[in-house]
Every structure is written in C-alpha cells, then in structure tokens.
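Every protein chain of the complex appears in place save one, which is left out.
And then chain A:
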C-alpha cells in the first residue's frame, strides 16, 4: 500500500525489522525466491516408517475390507436410478435397476421419524382406481389368462420406475396385481391341474421380482 510504495523508492532491500534478531546475519546467502508452486510429489528426504504388521494388523485390515464390501450390499446403499437409454433393449428386462416405486428397501420404524419422510406410494393407486374401473374387463374365471396377465405384469414390473409414458401401463398392471393378491394362493392352486410351485416361469433368470407391493402399504 502507500508505505510500501514509498519504501520502494527510498532504499531498496530495506526491511522494517532488524534481520539479525531472527538470525540472518549480514552477507548470509538467502535461499532463492520461489517462483512457482511446490511440486506435486516432492522428493522424500526420509523414508516413512513401515506399517504395523502382525496378526492384529492383518485382522483389522481384513475386517475393514469386509465391512466396505458388506455396506455396499445392504439396503442402505442407495444407487442412483439408471438413466433411460435411447432405445428399449431386451436386456433391460433382466436387469435389476433401482427399487421399484421409489420406495425404501428396508423398514425403518416410522414412529421415530418425521412424518414428512414417508414416501407415499399409495397416491398412484388411488388415482388408478378412479380411472381404470370402467376400463377393466370383468374378471373371468379363466385361470390361464390370469396366469398370462400375471406374467406380463410381473415382467413389466421389473422395468424402470414411473415415467410419463409407462405410467398408465404400470397403473393398470399394479391394479391388476393388487386385485390378484386377494386370491388366496391355495385357492388358486386348486383350480388348476398344475401345482403352481413347480411352475418355473423363467422370471428367476433376471432376479426375483421383489414384491414391493406387499410392503408398499405403510
């Protein structure tokens, strides 16, 4: 500032304090001025001390790596939703993307959490009941058709989370599926000649369809 500008004029290299006091004697060579930032990896003068090894160190190390892996598998690890690609691909059907319906995979104790944090999944269902009732064909007792429809709905369930185009379709499926659950599984079984549990509809290839519908009722 002002004084510094003035000092520059008068006597170059004059400092405001006595250099000898901090130990720089007259005529001593000062280190060269730094003209660039220090190097990213400066050379190490002294090698670092070796890390602790031995049973305890190994165990804690293994524990750490295990914990890291375990936490990635827990439901608390939230993966961002896979962005929709330009074309629909066949493999999309068999890939498990994020939790369906944007719900949480685990059940927290809702009494301990603020109410606003509950994700309302029911909203869609309510809308659906008003829209779809006229559309829905009368329920037939044709079990084969039901089975095929159920297959379709479960397949479609494995696709992406609600988007504008798919919304209607999904609403339809989920409504259907909800109604179908009212069937007792045993009853259903008795009506066919085929034992439902032996039937492998190939869904398991892509991963089980998580029946989040059961848990959506909070």
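For the reader, a short list of remarks on this structure follows.
Everything that follows uses one rule, which is that a residue touches a chain if its C-beta (ideal position, glycine included) is under 8 Å from a C-beta of that chain, and two chains touch if they have at least 3 such contacts; residues count from 1.
Throughout what follows, contacts and distances are computed from a predicted model.
The chain absent from the displayed complex carries the UniProt protein name "DNA-directed RNA polymerase III subunit RPC3", chosen from "DNA-directed RNA polymerase III subunit RPC3", "3-methyl-2-oxobutanoate dehydrogenase (2-methylpropanoyl-transferring)", "Zinc finger protein 511 isoform X3" or "Protein transport protein Sec24-like At3g07100". Mapped onto chain A, contacts with the missing chain fall at residues 15-18, 21-25, 28, 45-46, 48-49, 51-52, 56-57, 59-61, 63-65, 67-68, 70-72, 74, 76-80, 102, 104, 108-109, 111-119, 185, 196-197, 208-211, 214-215.
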